[in-house]
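I have placed the structure first, in the form of structure tokens, so that the comments after it can refer back to it.
For this depiction, one protein chain was excluded, whereas all remaining protein chains were kept in their positions.
Labels run A and B following the written order; every chain starts at residue 1.
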Amino acid sequence: MADTGKRILMAKTGLDGHWRGPTIVATALRDAGFEVIMIGMARSDEVLQAAIDEDVDLVGLNIGGHIDVALRAVELVQTECEGMPIFCGGVVPPHAKRRLEALGVEVFPPGSQLPDIVDSARRLTGIA
Amino acid sequence: MTSSTDTLTDMLARAHAGDRRALARVISAIERGERLPGIPLGDAEDAAKLCVGITGAPGAGKSTLVSALTDELLKTSPSAAVLAVDPSSPISRGALLGDRVRMHRHATRPEVFIRSMATRSHHGGLAGATQASRRLLQYCAWPLVLIETVGVGQVELDIVNTADIAVVVLNPGWGDEIQANKAGLMEIADIFVINKADRPGLESTRRDIDAVIMTRPESQRPPVIETVATEGVGMESLAQAITEVHQSLTGTGELARRRYAQLGMELSQQMSRRFSQQLERYADCPAFAAAVAQLAAGSVSIEAAIDEMLPQVVNSVSPSQDESVPSGEQ
Partner (left out) sequence: MQQPPDDSRDWVSASGIPLKSYYMAEDVPAAHQKVLDAAPGEAPFHRGSYPTGYRTKPWRIFQLSGFGKPEDENERIQFLLEQGETGFIMEHDRNTADHLYNVDHPEVLARREDVGLTGAVMQSVRDIDICMKDLPIGTSYGHAGGAVVQHAPFALAGYWTVAKQRGFDLSRLPGTGQSDFFLTYLGCVTKQQIPTDAGLRFNADIMEFCDEHLPRWVPVSIAGYNGADSGLNAPQELGALFANAVEYLEEIKRRGTMPIARAARACGGVSFRMSMDIFEEASKLRAARLMWTQLLSERYDVHDPKVSNLRIHCVTAGSRMTYQQPINNIVRGTLMGLAAALGGVQSLGVSGYDEALSIPSEHAHQMSVRIQQVLQEETNIAAVTDPLGGSYYVETLTAQLIERAWAFFDEIQEQGGFLAALDSGWMHQKAAENQHKEFMAQSDGTQKIIGVTDHTDDISPFEVDGFMGVDDAFDVALARLEEVKRTRHEKAAGSAMRELETVLRSDRNIMPAMMTALESEVTLGEVGDIYREAFGDWATPIQT
């Protein structure tokens, strides 16, 4: 498989410990040739700093709780890193999904299939 | 795409002026193999700069140690930059870069810059871009750079060609590993760290290390420091050891000698990298295909074909900067 050279940040916005989702998604992205930078549970300012210093092409958020917490990270990244694509998954009930999508974030709720997530990563990093 | 030299030159200037985003982007450009406008390298004597390499087996606690050590070093140094290298998968060429998780408490400190790096099929425990990135950081006013290698075995010893000081991290209960690595890892250490000193087997590991270094003249025996990186234990002693080794290397002129030797290594590495790029391009052109056809027909020997083509490969017009943007961009 071709080396994408693309870098994706994977952060958890909540303080909950669920690791299955982010781990399995990160592994699938790695297997598709992406470099995935794991930062674990991170506040919005920490997400932003990592996105900048790691010069990523895409920000991935695993959402563990209230949508406003995730939105804080989304908005901060969108203001500070113009044009940075964001995708996410985890606990995203329909109302949360709509709000994220309104901000241009791609949302993968529970049950999403990994090949679809990989396709989205390719699209969002401009390699497909 | 706009001329990447222009923007890269701009970006480098901005990075040099302290712009962190620009710095991050220039590192990416290095990783992509783009050609950087020159960074002055004549720093063999510059004792104010220091690059410490942290190496050791997978899971030895390198990242945790780097994190704790950074806290300690920041007591005297105004800033610290970390290059944390993890392996790329040889199959997918993707990577999971997890070192940063262990350095979490530095996540938003302005005086700390952390960059995760995948090896991208470079062997030797570092990424192809590590050395150049380290120089870039030091050029951009990050005089202290810590490099974490991938989890290494005996043969991945690039760190000696890259850092000023090599810290080798071992764990209690590693007698066999020490024996097995007598000829590699154990030889390159300027400092040994026995991390996870809270685990059983500390004493025997210390004895095993001693047995290896006792054969050396006393002045060449590296200090052995016990640490519990998760609790920050032993960091003062480690920082102290680093300072002492740094001073002694500087005093004896060894530091300058190492850096001089590293420059030679780097030059040859860069040349070979450049040469393989040229070769790759040449292999796509009709002349190469023709040579293969001649080989197949038995009308020429392989040696003769090489003699014939080599000058052409070397002299083939260097590609314009635009073309040197990697194919990943398309």
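A few notes on this one:
To be clear about the criterion, a residue touches a chain if its C-beta (ideal position, glycine included) is under 8 Å from a C-beta of that chain, and two chains touch if they have at least 3 such contacts.
Predicted model only: the values in this text are computed from it and were never measured.
Though it is not drawn, the left-out chain touches A, B in the full complex. Listed here are the chain B residues that touch the chain not shown: 64, 96, 98, 101-102, 230-231.
Taking the complete complex into account, residues 10, 12-20, 22-24, 26-28, 38, 40-41, 43-45, 64-69, 91, 93-96, 109-111, 113-115 of chain A touch the chain not shown.
Simple rule for what comes next: only the chains that are shown with their structure count from here on.
Against chain B, the residues of chain A that register as touching in their complex are 1-7, 26-27, 29-40, 42, 45-46, 49-50, 52-55, 126-127.
Against chain A, the residues of chain B that register as touching in their complex are 20-21, 24-25, 27-28, 31-32, 88-89, 91-98, 100-101, 104, 107-108, 113-116, 118, 120-121, 326, 328-329.
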